[in-house]
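A protein chain is absent from this complex, but the other protein chains hold their places.
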Amino acid sequence: MHNDAVHITPYRTHLWVLVTLLALTFVTITVTWIDLSALTVLIAMVIASVKGYIVLTYFMHLKYESSLFRVFVFMVLAIYVLVILFTFSDYLFR
Amino acid sequence: MEHRDDIGAKLGMWVFIFTEILLFGGLFLVYAIMRNNYSKEFHEAAHHLNAFIGTINTVVLLLSSATVAMSITAVQKGNNKLAVILLFATLVCAAVFMVNKYFEWGHKIHIGLYPGSDLMMTLSHGQVMFFSLYYFMTGLHMFHLVVGGIILTIVMIKVNSGAINTGKYVLLENGGLYWHLVDLIWIFLFPLLYLIT
Amino acid sequence: MTEEKTHHPEPSYLVDTGKYKGLMAWLTSTDHKRIGLMYMYAMMIFFSVGVILGVVMRIELFFPGEQIYGPQMYNGLFTLHGIIMIFTVVIPGLAAVFGNFSMPIMIGAKDVAFPRLNLFSFYLYVLGAAIALSSQFMGNGPPDTGWTFYAPYSIQTHTNVVAAVFGAFVLGFSSILTGLNFIVTMHRMRAPGMTFFKMPLFPWSLYATAWIQVLATPIVGITLLMIIAERWLRIGFFDPALGGDPVLYQHLFWIYSHPAVYIMILPAMGVITEIIPTFAQRRVYGYKAIAISSLAIASVGYFVWAHHMYTSGMSTTARWVFSLLTFLVAVPSAIKVFNWVTTMYKGSISMRPPFLFALGFIFLFMIGGMTGLSLGALATNVHVHDTAYVVAHFHYIVFGGVGFAFFAAIYYWYPKMYGRMYNFKMANWSFVFLFSGFNLLYFPQFIIGIMGMPRRYFDYLPQFTLGQQLSFFGAVLLVIGFVIMLITLFSKKGEKAPDNPWGGRTFEWGVPSPPPVENFEVMPELAENEGPYDYK
Partner (left out) sequence: MGASNFTEGVDLAFKVIFGISLFFLVGITTVMLYFVVRYNRKRHPHAVQIKDNNVLEITWITIPLILVLLMFYYGYVAFSPQRIVPNGAIPITVIGKMWTWTFEYEGGKQSPILVVPLNKAVKLNLHSDDVIHSLYIPAFRIKEDVVPGKNNYMWFIAQQPGEYDILCTVYCGLRHSYMETKTRVVSEAEYAAWLKALPEKSNEPEGLVILKKNACTGCHSIDGTKIVSNSFKGLYGKSKKVMTNGSERTVTVDDEYIKTSIFDPDKDVVSGYQKGIMKPYKGIVTDDEVVKIIDYLKSIK
C-alpha cells in the first residue's frame, strides 16, 4: 500500500508555515489600506489563494500524498473556476 | 473482520471536503455576482464590519490549524500527551473564535443590523445584500466550526485513551483535514467581508 | 479453510445470519445487497405514488376547463409529482439500487468501502423523502411551485415550500454520501488485475455519476438553504424587492439540476451496456470509447446548465455559449448509441425480456435525446421552451430512458437478486403495453407543444383537446403494463435460477444466485490478458 514510508512533518515546518501565513495575513491587511480600487480585490484574492495553497500543501499534507489526490484537488478547483467564468458570461455581457 | 484501508478513508475525507468546498462555492458565487452588481454599496457596507475582530479571528484560526497539524506529528512520534495538549489548544482557539463572533454579532444585532430589521430596511439594496451575505456566510462557517470542534473533541478523547496511536491515526488526520477546511474557507471569507472596503 | 467452505456453502444474503431476525435484520444490515433491495422497495412505493399523481393529472386534463378539482390542487399535484419522480426516484434510481446491489460484485469486492455510511445514506434517503412528503399535510398545504422552486414565487407563496425544499436538501445529502462511497470503493477495492480500463462499464458509468453527485449536489444544497433563509429571515438573495436577483437563482438551481439529468441517465446507459453484450454474446464494441464518453458526458455536462434559461433575460453572449456547449455534450451520447448497435453486429442474439427493454431504451432515448437537440438550439428553444414539448422531451428521456433501463435492470438481475426466474411471456407482454402506452402518452405532447401548449397548465385552449385525450389513453395502457410487470415480478415464485442464466461474463454471474453474504468464496482475479467481456 503506502510503501511504508510514512512522512512525518517536523514541528519546525509547521511553525514556519504558521509564520508565513500570519505574515501574509498582515500583508493583505496593509495592502487593503492603500486604495487601489479594483486592484485591491485582485491582490487580496491572490494573497488568499497563496495562503490557501500553503494550507493545502503543508497543513493538509497534499505534498506527501499520492499524486491522485493532487489531481483531484486541481480538477475540483478547475471546475469551480469554470463555473464562475461561465456564470459571468451572463453577468458581464448584460 | 473489519477491513482497514487508511488511504481509502483519507480519500473519502477528501471527497467530502470537495463537497464542502462546492457548498461554500455556491455562496462565493452569489457573493461574486452581487459584488459585481453592487460594488459601490459593498464598499460602503464593509466599513461597518470590525476588521480588528476579524483579524484576531484570522490569527486564532491559523494558530489552531497549526496546532492540529502539529498534533499529527506528535502522534506519529508516539507523543500522545503532547498531541492532547495541542488538540486542546485548538479547541481553545475555536472557543476564542466563537466568543469573538458572539460579541461581533451581538453588537450588530443590538444596534438593529440584522436581516429583516427595521434599520436594515432603510439601507440601500446593495447594503442589505452585503449584510445578508455576511450573516449567511459567517453563520454557515460557524456551523462548520462547531462541527469541526465536536469531531476534534472526540479525536482528542481517543488520543488520550490511546485508541489513536502511532500505528493507527487516520481519524486524527481526517479530523485535521476537516479543521483545515474550516480555516481554508475563512482565509477567503476574511478579506472578502472585512478587508475589501 | 477452503476445504471447509466447499462442504458448507455459505448462506445467501437473503438468510438472516446476524443478531436480528426478520425485518430488524434488514433495517440494520450493512450488506450492500440488502441496502440495494431496500432502496428498491422504498423507491417503488414512492414511484407508485408518483404514478398515481400523474394519472390524476391526466384525468383532469381530459377536457378543457375545470372537471373534478381546481387549479390549486393541480398545481400541488405536478409539484409533488415532479419532486417525487426526480428527487426520490430517478436521481438515486439505478445508482442506489443496482449500484449498491451489483457494482461491488462486478468489481470483485466484498462490500462498498464504507458499509455503515451506506446504511446511513439509506436512512437519510428515507428521511428526506418523508420530509418532502410531509409537506403535503403540514402548514399551509401542498407546495405549488413546480419541482424547480423558482424564486421569487417560491418565496412569496404561502404553501408549505420549506418542508419540500428541506426534504430535497436531505435527499441531496444522501446522494452525496452514496457518490462518495462509490468513488472510494471503485478506487480502492477493485479485484487484483482489474485496472480501471478493465472495469466493467456499469461501474464505469457509476464512477462518472458519483463525481457529478459529489461535485454538483452541494450547489443545490446551498441554494435550497438560501430559499429557506429567504422565507424565514428575509434574507433577499433572490427577491427583487430586497435587491436580489431571481435569475441568479435559476443559475444556481440548474448548475446542479442539469448535471443531475446525467446522474439519472449515466447509470441507465451503463445498464444497457451490460445487457447488450450478454444477450449478444459479444465483446462490447468500443469499450474505451464508451468508458471515456461517460466521463466526457459528466464533465462537459457540468457546463451546459443555462440552456434551461434562454428566455430568462440572460446576456446574448451567455445564450450562444451555452447553446454551443449543449451541442457538444450530445456527441458522447451519440458515440454510445453507435457502439451499442455495433455490438449487436454478428452477435448471437437471444431476445430475452432484458434485451427487449434495452432495445426499447435505445429507441426512446434517441427520440428524447434528439428532441433535446431542438431544445438546445436557440431559435427553436425560444418557441417551445416551457411548453408540452419540453414535458414530452424529458418524459421520453427520464421515463423512456431511465425508466425503461430500470425495468431492463430488474429483469436482468432479478434471478441474481432472488435466485428465482420469472415468466418471460408475461414480461414480454408488459413490454408491449409499456412501450405502446408510453408513445401514445407522450408523443402527442410534442405536437401540442409545437402548437403552443404551455406546461403547468391546469386549463387549456380548445385546439389542444385531441392531443390531451390521446395522452390519457396512453397513460391507461401504461398503467396496465406496469401492473402486469409488478405481477410478473412479485406474485408467484418462479423456478430456481441457475447461477448464470444469461451466460454473462462479469463477476456477478460467477457467484451463486442469490450471492452469499460476502459475495465471494474465492476472491476473483483478472489475469493479464483477460478483459471484462471475453466471450468465446
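Chains here go by letter, A, B and C, matching the order in which they are written, and residues are numbered from 1 within each.
Throughout what follows, contacts are C-beta pairs under 8 Å (C-beta built on N, C-alpha and C of every residue); 3 or more make two chains touch, one makes a residue touch a chain.
Given the structure is predicted, the values throughout are model-derived calculations rather than measurements.
Q: So which of the visible chains would the left-out chain be touching?
A: Displayed chains contacted by the hidden chain, ordered by label: C.
Q: For the chain left out of this view, which of C:Phe120, C:Phe338 or C:Phe473 touches it?
A: Of all options in C:Phe120, C:Phe338 or C:Phe473, contact with the hidden chain holds for C:Phe338.
Q: Just to verify: which one of C:Asp459, C:Glu495 or C:Glu521 makes contact with the chain not shown?
A: C:Asp459
Q: Pick out which of C:Leu14, C:Met370 or C:Met426 touches the chain that's been left out of the picture.
A: Of all options in C:Leu14, C:Met370 or C:Met426, contact with the hidden chain holds for C:Met370.
Q: Could you tell me which of C:Ser29, C:Asn75, C:Ser257 or C:Gln468 touches the chain that is not displayed?
A: C:Asn75
Q: If you put the missing chain back, which residues of subunit C would it touch?
A: Residues in contact with the chain left out: 71-72, 75, 140-141, 144-146, 150, 152-153, 156-159, 240-241, 243-247, 280-283, 285-289, 311-313, 316, 319-320, 323-324, 327-328, 330-331, 334-335, 337-338, 341-342, 344-351, 359, 362-363, 366-367, 370-371, 373-374, 376-383, 385-387, 450-452, 454-461, 535-536.
Keep in mind that, in the parts below, only the chains that are shown with their structure count from here on.
Q: Whole-Å distance, subunit A centre to subunit B centre, using C-alpha means?
A: Centre separation, subunit A to subunit B: 15 Å.
Q: If I count partner chains per residue in subunit C, which residues reach a count of at least 2?
A: 187, 215, 255
Q: For subunit B, give me the residues that contact two or more of the other chains.
A: 5, 7, 11, 15, 18, 22, 25, 29, 33, 37
Q: Within their complex, state which residues of subunit A touch subunit C.
A: 68, 76, 79, 82-83, 86-87, 89-94
Q: For subunit B, which residues are in contact with subunit A within the complex?
A: 5-7, 10-11, 14-15, 18, 21-22, 25, 29, 32-33, 36-37, 51, 55, 58-59, 62-63, 65-66, 68-70, 72-73, 76-77, 173, 176-177, 180, 183-184, 187-188, 190-192, 195-197
Q: Please output the residues of subunit B touching subunit C within their complex, sorted ascending.
A: Of all residues in subunit B, those touching subunit C are 3, 5, 7-8, 11-12, 15-16, 18-20, 22-27, 29-30, 33-34, 37-38, 115-116, 124-126, 128-129, 132-133, 135-136, 140.
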